[in-house]
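See below for the structure under consideration.
Partial complex: the chains shown occupy the same locations as in the complete assembly.
Letters A, B and C mark the chains in the order given here, with residues in each chain numbered from 1 onward.
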Amino acid sequence: MEGDIAQLGQFVGAGLAAIGSGAAAIGVGHVAGNFLAGALRNPSAAAGQTATLFIGIAFAEALGIFAFLVALLLMFAV
Amino acid sequence: MEGDIAQLGQFVGAGLAAIGSGAAAIGVGHVAGNFLAGALRNPSAAAGQTATLFIGIAFAEALGIFAFLVALLLMFAV
Amino acid sequence: MEGDIAQLGQFVGAGLAAIGSGAAAIGVGHVAGNFLAGALRNPSAAAGQTATLFIGIAFAEALGIFAFLVALLLMFAV
């Protein structure tokens, strides 16, 4: 058995961080899904809420991209 | 017991990252599922929300593809 | 105690990736389930949304097949 045990930690940690990236997609899906459910019930109001849709998606997506960033940092920068 | 312990970390990490890829499918399913539920209630409004459907799918799918990318990087690039 | 520790990582990683494959089925179930709920409420509109049903299933299924691909790569290609 050879190899650097700190590298083992980096790679397992990157994999765990990627789970966080995928889990954030559940939140993004919740925002976009509920916008669509409401917009199809009352289409004339949909245009006025598009800004809120993108704000909601952006905040949920940001957390997933932070997790992806942790995975990249663990693989290439640390 | 032989073998490189850093490779162990790469392969376990790739498997963990693939869980993130699968979890993102829950978000994609939420977007497409709510679009279908609304479009079948009010079919005449469905065409106007198709762009939002694909935007929502794209943002959720992106996070799953980031997790898949981490799995590929761990297996072949690191 | 003998054996290659990198192989241990490959087999445990393949098992973890298979969890991602199963988790994606939740998203696929959400798309098909909401289509059925809507189609049974308004059967005359169901034919017009069949294309969206298959698009939604395809995007969610793709993420599960990516996870299955990671499992196959870990078992046979890496």
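Keep this in mind: contacts are C-beta pairs under 8 Å (C-beta built on N, C-alpha and C of every residue); 3 or more make two chains touch, one makes a residue touch a chain.
For clarity, every value in this text was computed on a predicted model and none was experimentally measured.
Because all chains derive from one sequence, the complete complex can be expressed as a copy number, which is 5 in this file against the 3 shown.
Just so we're on the same page, only the chains that are shown with their structure count from here on.
A separation of 10 Å divides the Cα centre of chain B from that of chain C.
Spacing of chain A relative to chain C, judged by their CA centroids, is 18 angstrom.
Chain A has residues 1, 22 in contact with two or more other chains.
Considering their complex, residues 1-5, 7-41, 43, 46, 50, 53, 57, 61, 64-65, 68, 71-72, 75-76 of chain B touch chain C.
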